[in-house]
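One protein chain omitted, others in place.
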Amino acid sequence: MIIFFAVFLLTLLVITAIAIVRTENLFVAVMLTSIFSLLMAANFFILDAADVALTEAAIGAGVTTVIFLSALSLTAERERSQTTAKWLTIGVVSVTALVLMYATFDKPLLGDPNAPVHQHVAPWYLENTPILIDIPNVVTAVLSSFRGYDTLGEVFVVFAACIGVLFLLSAGNGIKAEDETPKSQGLRHHLIPKVVGRLLVPFIVLFGLYVQFHGEYGPGGGFQAGAIIATAFILHALLEGERAALAAMPRAALLGMAVAGAMLYGMVGVVCIALGGNFLDYSVLHSNPVIGQQIGIIVIEAGVGITVCGALLSIFHAFTSRRGLN
Amino acid sequence: MELLGYYNYWVFAILLVIGLYTVIAKGNLIKKLLGLSIFQSAVFLMYITMNKVEGGTAPIILKGATDQIFSNPLPQVLILTAIVVGVSTTAVGLAIVVRIKETYGSIEEHQIFEADQTP
Amino acid sequence: MIDLILDGLSWGLLMLGSGFVVVGGIGALRLPSFYTRMHAASLTDTMGTILILAGIILQAGLSLAAIKLFAILIFLLLTGPTATYALANAALLSGVKPELDCDESEEPLKK
Partner (left out) sequence: MSLVQHLSALQVVVPLLSAPLIVLLRPPGLAWAAATATSLMAFTIAIALAIGVSNGNNFAYEMGSWPAPYGITLGVDAFSAILLLITTGASSFALVGGKRSIDSQVEASRQPLFYSAWLLLLAGLVGIVVATDAFNIFVFMEISSLASYVLIAGGPDRRALPAVFKYLIMGTIGATFYLIGVGLIYMMTGTLNLADMAVRIQDVSDQSPILVAAGFITIGLALKAAVFPLHLWLPNAYTHAPHAVTVFLAACATKVALYVLIRFDFIVFQPNLAGHALQFAYFLMPLALLAIIVASAAALFEPNLKRLLAYSSVAQIGYISLGASLVSKAGLTASVLHIFNHSLAKGALFLSVACLAMGFSSTRLEALAGAGRTMPWTMAAFTIAGLSLIGVPGTAGFISKWYLISAVLNEGALGVGLAAVIVVSSLMAAVYIWKVIEVAYFQLPHDGSTAVREAPIELLAVTGLAALANIYYGLFSDVPVSLSSDAAQLLLGVTP
């Protein structure tokens, strides 16, 4: 039954992708990418990946579009160059497609329960999470405890992106925003969005915190929560102007948040070593190992949330504070 | 009807090809980054197609339900990480594009190439 | 008996809502200028959202899900029209001229 939904959504996905490639206007292409991410999130939800759908919607559709748009405002709106070596690339690329198509026929069908992927490691997670960690959401359990080291690496990927963007965009000649007159164009016209924005921002932050601490019971967790809270602040910055947003959350505080979150996650691991367990072994955090695991998961999810929020916001402010030269 | 089970993998292959084509053929740097994000989204689709079990639900084990079939949690964990990797790479890529625009005055690959030829 | 009526009602609402959305889609395609297209798309979408969400709330019956759906309805009711307003405002500021029946000699819209 779900196959019909999947087929419909996937066809829509392919059409959006082709539209992204063909449009000359980059602004339209970025908007289509946001639609593409939303369709992808809907598709993930149909395939029972609730956490991933939430992440794809929050990060894919939300933050990526904002970053692309702020970069577009600094560069060009239209694509001018023609496609180079068009047919050669189509030839090379369709060979890869044929190789992949050839590989599909031995793959298990969609949803086939006795596919090898469901045999070896997955059932162990499904059986042992209630016993060892006792939280309903198995994905959060695997993400933060069984494969916690992966997520530590992941937090440092976000941190690397944050310092990377700050390092690249702090180079010399960008005009800093401070000396630019704060009065954004047509302030009077923004009245209604400002009022609605002021009404909504607290609820978005509240929802972000709900997703953060609800991560063990339902779809949610640090990545999604960080992205949602970052989106709330970005909305605030868009409506109130960048100076007010920076007054609320100064750049140093954002970098501090990114550093603090990453260190919090790492320090939990080091504390586990100090208490005699292996790195990131939360069961030593408390006399009862199961409660220790839960404490560990809550703390590192908080670390992830803080890092992602701080990193995404400092990236956003790095782009917007760099006025375009044209 | 059974062939539809492979439809997800075909869409994965098609999206991969569209992304790769955009990255290679298009000259505009931002269009290349858009192609890169499509290319990565295709891989996410492949992983998540693996985790679906017929009649299964999201792997959230509530106290009451005992005989529930669950989908596989592991690909979801991997893709949660991969999505954030994709966003980080795009953010750094865009920062580089902004710097290229400021130093070269253009984000079209052939114009940058010409600017470099005349040192 | 009651749930039969409820089911029928919710299916009716869903059908009506999706009808509105389809009309909005056709409007966005066929109408000539930017503002008219935006007008068609935004109004019918807001109405469609209300009807579809009401239909789903009836399906969900009295449960936590219904309250969550209601919260979503409120959120969409707030953000939908505001987004349309912001879009129209941005279009006006960036110089998309609305076709007025009076001639152009009058003092342009922006004071």
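Every chain is named by a letter (A, B and C) in the order it is written, and numbering of its residues begins at 1.
Just so we're on the same page, a contact is a pair of C-beta atoms (placed from the backbone, for glycine too) under 8 Å apart; a residue touches a chain by one contact, two chains touch by 3 or more.
Worth saying up front: this structure is predicted, and the values here are computed from it rather than measured.
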Who does the absent chain touch among those shown? A, B
Which one, A:Glu216, A:Asp281 or A:Glu301, makes contact with the chain that was left out? A:Asp281
Across A:Gly62, A:Gly111 or A:Gly164, the one contacting the chain not displayed is A:Gly164
What residues on chain A make contact with the chain left out of this view? 99-100, 102-103, 105-108, 115-122, 124-125, 128, 145-150, 152-154, 156-157, 159-161, 163-164, 166-168, 170-172, 255-256, 258-259, 262-263, 266-267, 269-270, 272-273, 276-283
On chain B, the omitted chain is touched by residues 16, 20, 23, 29, 32, 36, 39-40, 43, 46-47, 50, 74-75, 78, 81-82, 85, 88-89, 92-93, 96-97, 99-100, 103-104, 109, 112-113, 116
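In this text, only the chains that are shown with their structure count from here on.
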Going by the contact rule already set, what residues in chain A reach two or more other chains? none
Residue list for chain C, restricted to those that touch at least two other chains: none
Sites on chain A touched by chain C in the complex: 185-186, 189-190, 192-193, 196, 199-200, 203
Which bits of chain C are touching chain A when the two form their complex? 75, 78-79, 82, 85-86, 89, 92-93
In the complex, go through chain A and note every residue touching chain B. 2-3, 6-7, 10-11, 13-14, 17-18, 20-21, 26, 29-30, 33, 36-37, 40, 43-44, 47-52, 55-56, 59-60, 63-64, 67-68, 71-72, 74-76, 79-86, 89-90, 92-94, 96-97, 100-101, 104-105, 107, 109-113, 115, 117-118, 121-122, 125-126, 129-130, 136-139, 141-143, 147, 150-151, 153-154, 157-158, 160-161, 164-165, 168-169, 171, 173-174, 217-219, 221, 223, 308, 315, 318-319, 322, 325
